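Data first, discussion second: the structure below is written as structure tokens.
All protein chains but one are shown in place.
So, chain A:
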Amino acid sequence: MRFGALTALSEVSLRAEPGTVHAVIGPNGAGKSTLFNVISGVYSASAGSVRLGGTTLTGLRPHRITALGVGRAFQNMAASPNESVEENIMLGRHLLTRSGFVSAGLKLPWAVREERLHRARVVEIAEFVGLGHVLHLPLGTLSYGDRKRVEVARALATEPRVLLLDEPVAGMNAEETRRMSEIVLAVRESLGITVLLVEHDMSMIMSVADRISVLDFGRLIADGTPAQIQNDPAVIAAYLGTTAGTDTGAASVRTTASSGHISAGPAHTTAPSQQ
């Protein structure tokens, strides 16, 4: 993926196993959001391919990719603040419903029935993420944590096979983060959906992820289980830098990293979470 002369992602190859929570981490500007935009078709990759099962998604327009089973919840909430929670989630049903201007405008019986069936499913999804009691309130009146869950509910409403979550707990307090973690695990357990997760909150990632890929400057620098990633020297170097800085708290780790002698130990395993 390139923007002019800038290569935002290069030679990133990762594979999310079905039914797992796969986290993508990396410092700011590493290319995580770009990766999501390439997967969901907002950007088209200049080289390489995106595949879902046996289907190639590369080059398809976003609504086609959604139709093939990729749901995405945005980092910066992209829902309509004046619409009710229910309406916002209903948007996710767009591709699963058929009624157009004429059939909806004339309230044809099948269009009315379709609307009713899908509203019932939206209520189920809202209850699944714990939003059942605020369904009819305008989105803008909800708390930050609730709005983030509306994003997730809307992505789930597309009935995806793969769910892309872009920083679902960014800016959340501990309680909200815990609830979101529970939802992510429930999505995997009870719905069997593969979750691809971009997040900065390390303790959240360590508690939900089955596998972690680490990006830095648009390159994949590590890929493995949470335990492997925590002890990976390249990861620690990426997060804390390889040159000496002014931050005395991290200076010792930096020095160690540049000399390439990182070993497993409590001081180092907790280091990434200082980000």
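Keep in mind that, in the parts below, a residue touches a chain if its C-beta (ideal position, glycine included) is under 8 Å from a C-beta of that chain, and two chains touch if they have at least 3 such contacts; residues count from 1.
In this text, contacts and distances are computed from a predicted model.
Asker: Which of "Branched-chain amino acid ABC transporter permease", "NADH-quinone oxidoreductase subunit NuoB", "Putative spermidine/putrescine transport system ATP-binding protein" or "siroheme decarboxylase" is the UniProt protein name of the chain not shown?
Answerer: Of the names offered in "Branched-chain amino acid ABC transporter permease", "NADH-quinone oxidoreductase subunit NuoB", "Putative spermidine/putrescine transport system ATP-binding protein" or "siroheme decarboxylase", the one UniProt assigns to the missing chain is "Branched-chain amino acid ABC transporter permease".
Asker: Which one, A:Leu52, A:Leu91 or A:Leu191, makes contact with the chain that was left out?
Answerer: Going through A:Leu52, A:Leu91 or A:Leu191 one by one, A:Leu91 is the residue touching the chain not shown.
Asker: For the full complex, which residue in A:Thr66, A:Ser181, A:Thr194 or A:Ser213 touches the chain that was left out?
Answerer: Result: among the candidates, A:Thr66 touches the missing chain.
Asker: Among the options A:Phe74, A:Phe128 or A:Tyr239, which residue touches the chain absent from this view?
Answerer: The single option touching the absent chain is A:Phe74.
Asker: Over the whole complex, note the residues of chain A touching the chain we left out.
Answerer: 40-42, 61-63, 66-67, 72, 74, 78-81, 83, 87, 90-95, 97, 99-101, 104-107, 111, 115, 133-134, 136-138, 141, 154, 158
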